[in-house]
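Missing here: one protein chain of the complex. Every other protein chain is in place.
Moving on, here comes chain A:
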Amino acid sequence: MMTYIVFILSVIFVVSFVGFSSKPSPIYGGLVLIVSGGVGCGIIMNFGGSFLGLMVFLIYLGGMLVVFGYTTAMATEQYPEVWVSNTTVMGVFLLGLLMEVMLVLYVLKSEEVGVVFKFSGVGDWAIYDIGDSGVFSEEIMGVAALYSYGAWVVIVTGWSLFVGVLVILEVTRGD
């Protein structure tokens, strides 16, 4: 089972995405977001990125999702929608699950999957560069590179987040 752990975790990831895309009430969407965040952390950790996985737990789940949960709890309705309460939501959820199950069977049966592009295992996604980092792991060097070569990215993303807050406040002000 350990050789297929990334595959299993990614299936759970997709299933939880289907769970919130079928639009139950936001509280339940937040619930499956917690599951998908945790599972995503597991996927990253299996590639050696322990720092990034713990960042997901701390910042994403422990910061952003907590704030989301509190605001949703303030704005929730008396009878929130679950996946089985509404026929539409249940139908979309089951359809997403069915497509995922068919895809999983397709992947398990054949070596190579060719839906939009050919994909034959996780090895396709590994892009090796020629940098020799020696004893340091790649992901911590990536974080270091973010603050040295990628200073412009930090500035741009920081400004985008700041303007995001300004925009949201402006839009919901409703004069």
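Simple rule for what comes next: contacts are C-beta pairs under 8 Å (C-beta built on N, C-alpha and C of every residue); 3 or more make two chains touch, one makes a residue touch a chain; residues count from 1.
Note that contacts and distances are computed from a predicted model.
Per the UniProt record, the chain missing from the shown structure is "NADH-ubiquinone oxidoreductase chain 2", taken from the list "Hemoglobin subunit rho", "WD40-repeat-containing domain protein", "TATA-box binding protein associated factor, RNA polymerase I subunit A" or "NADH-ubiquinone oxidoreductase chain 2". Looking at A:Val67, A:Val84 or A:Val153, the residue that reaches the missing chain in the full complex is A:Val153.
Mapped onto chain A, contacts with the missing chain fall at residues 116-117, 124-125, 127, 152-153, 156-157, 159-160, 163-164, 166-167, 170-171, 174-175.
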